[in-house]
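Once you've had a glance at the structure underneath, I'll fire off some questions.
Omission of a single protein chain aside, the complex is shown with its protein chains in their original locations.
By written order: A and B. Residues from 1 in each chain.
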Amino acid sequence: MSDVQAPTIDAPLLEVEDLISQYPVPRGLLGAMMRRPQLTVKAVDGVTFSVAAGEMVALVGESGCGKTTTAQTVIRMVANQGGSIRFDGAEIGELSPGQLRPLRREIQIIYQDPYESLDPRFTVRDTIEEPIRVHSLVPRKEDREAKVREAMERAGLTPPELFIDRYPHELSGGQRQRVAIAAALVLEPKLLIADEPVSMLDVSVRAGILALLDGLRKDGMGVLMITHDLSTAAHFADRIAVMYLGRIVEEGPARDVVRNPQHPYTKALISVVPRRDPDERAFPQILTGETPNPVRVPPGCRFHPRCPVAEARCKETDPELRLLDGVAAGHRAACILLGEGSGTG
Amino acid sequence: MSARPPVIRVEDLNVWFDLPGGGELHAVQGVTFELHSGERMGLVGESGCGKTTTILAMMGLLPATASVSGKVLLDGEDILVGGEETISPHRWSDISMVFQGAMNAFNPVKTVGAQIAEPMVLHGMATGKSARSRVAELLELVGIAGDRADRYPHEFSGGMRQRAAIAMALACSPKVLLADEPTTALDVMVQAQILELLVGLSKTLGQELGLTVILVTHDLPVVAQVCDRAAVMYAGEIVEMGGMSEIYHDPRHPYSRMLFAATPDLLGDDEVISIPGAPPRLDREIVGCAFRPRCDSAFEPCSTVRPGRREPVAGHEARCHLNDPSLTELAS
Partner (left out) sequence: MSLIEPIQTADEDGLAHGAQKTSRPGFVRTTLLGNRAAMIGLGILGFFVFVAIFAPWLEPYDPTQKVGPVYAPPSGDFWLGTDDGGGDMLSLLIAGSRVSLAVGFLAALVAILIGGTVGVLSGYFGGKTDTVLMRFTDYMLVIPDIPLMIIVAALFGRSLTNIVIIIGVIYWTSTARLIRAQVKSVRERVYVKRAQALGAGNRRLIFKHVLPQVAPLLIANTVLMIALAIFAETFITFLGLGDPSTISWGRLIENAFEGEATINNAWWAIVPPGVCVTIVILACTMIGQSVEDGLNPRLRVGHLSVKRFRVRPGAGSEPTK
């Protein structure tokens, strides 16, 4: 498990509060004429979390939970309709594209598909150099070359000569992902967002990439990792936030969330994650059905239709994410049945 | 191991692909295994190891650029020997497959029920009314309400489409079901549902018809949870095969051991270590052990002598010189 470095600045690097990101489902002319109700996809429906420098936070959940949209909204590639996003203490949720430009140096993102993240017509050098050129930071060619090589070393692409003039199709998936990481590092960002950084890579290659991200974290970078793989999150992240249908339903130190889950959804999720040891077949709590469409969010607690321990009042109350007793510090969950006596089944 | 004959036995299977510039790619090399009815075996490996090619060869679904050798014995009868002629009568009726990405391979303009019935009709097993009722039966078997047969694929969710694909594979009551990455694109909860379904099917149908399942995947924990036995493939060969528990607790090939070490476990604390390097090219002859460049335990014979299949423990085989006492004595 990674050791947590206490953040040395007062404000966390990234603070997201009550973030809302939704978009209307297009009705088309016919639909509008027939007065069909305007449906809205509530992809992110009130999300609050923070990432400190030197900390890796994993945003975990199944498809449709809103984790990728959250990341896209944080970097302002997708519009937000409410809530605040504070980076390094300053509010960035309302900034215009022009004002956002300098920020793009400080926050970088890596994508899931290494086979699509690199422009096939750019050499490795071109790709890694691009951020520098976009921001016109380093005028001299020699200095740029030095920076590119430095980023490549940091990303594990050594010796740089072997890779620098190659095209993406000459590289393996793991190598391509490292190129993407190098391109993200060349501007020395403070926050790195990694959207499923290893899910399309072979197992034998994943650990290397994750170790690289872990190393960056130790150097003081904040890392927000989006993943559906709880095992990876448990191993590499300091904190885990579990999302369901646009909300964070549980959040806390990674170890504690995984070993001592509180929210019924987290408990079910943990119970069905396959384990390496064939003899460790726990009693899986397989939920029926599938995650509902974010267009039709159930009333009250959004998890109640599938919850194994739901009560009548769960239909009426939308639970808040709050600190709990009897768990590690900073461990929150959004369930009204918790904190009343010990354990809820 | 039971005394009954195996329901399927693959013997010395080799597959070569012609390469565009001349030359050949030896994608599957000497694969041998057998399964008894009701067993679930996992065929595990990373991309390029030959696992999908192996099961495609068993189904006779290789392209024209492929050539095969070896035997695929279904209830003792070699179905591979005559190529398409000998395989096609058995395809789907005795051995069938759920393809990778099957849930996206449905015909969007036909109902799901019609598509599940199609193999039955093609094999002359059922038509019209009897086909419809069988389709309803199959849907219920995989956990979908029977009356949804008249819906179209886009009305089903991803998990339901995968179930429908399994129903389609079971349409002609096969003895062997090959599932290629059946849960890879699915959420972990839906994955659990599908895996539970597969286990349930092999148990219930195991009693009635003896359904044997081969699960092809790169995901070790999935195999650990679901399968009784596993075969680990690397560079076209089976490098280790045995009971699931035995392979985990006593791996006899460094690749299996390192693969486990590279897989993070939800509650485990050990460090996750990647395997350096990349698999070898299969269009050239490999001298010695194919895994040697990446192996952490390689010793002298590994560079020159190709390891043969050894069975250090009953029912547990591996292709590694470390299992050869005569060689390891030399090393120490």
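We adopt the following convention: a residue touches a chain if its C-beta (ideal position, glycine included) is under 8 Å from a C-beta of that chain, and two chains touch if they have at least 3 such contacts.
Because the structure is a prediction, the values reported are computed rather than measured.
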{"item": "Chain not shown: contacting residue from A:86, A:104, A:190 or A:267", "value": "A:104"}
{"item": "Hidden partner chain, touching residue among B:4, B:110, B:203 or B:281", "value": "B:281"}
{"item": "Of A:75, A:151 or A:203, the residue in touch with the unshown chain", "value": "A:75"}
{"item": "Among B:8, B:66 or B:224, residue touching the chain not depicted", "value": "B:66"}
{"item": "Interface with the undisplayed chain - residues on chain A", "value": "75, 77, 100-101, 104-105, 108-109, 111, 113, 115-121, 130-131, 134-135, 156-158, 162-163, 166-173, 175, 178, 180, 183-184, 187"}
{"item": "Absent chain, residues of chain B that touch it", "value": "12, 14-17, 24-27, 29-30, 32, 47-53, 60, 62-70, 80-84, 276-279, 281-286, 306"}
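FYI, only the chains that are shown with their structure count from here on.
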{"item": "Chain B - residues contacting chain A, complex", "value": "46-47, 157-160, 187-193, 195-196, 218-222, 224-225, 244-245, 248, 258-260, 262-269, 272-276, 278"}
{"item": "List of chain A residues in touch with chain B within their complex", "value": "1, 62-63, 172, 202-211, 228, 230-232, 234-236, 258-259, 268-270, 272-279, 281, 284, 286-287, 290-291"}
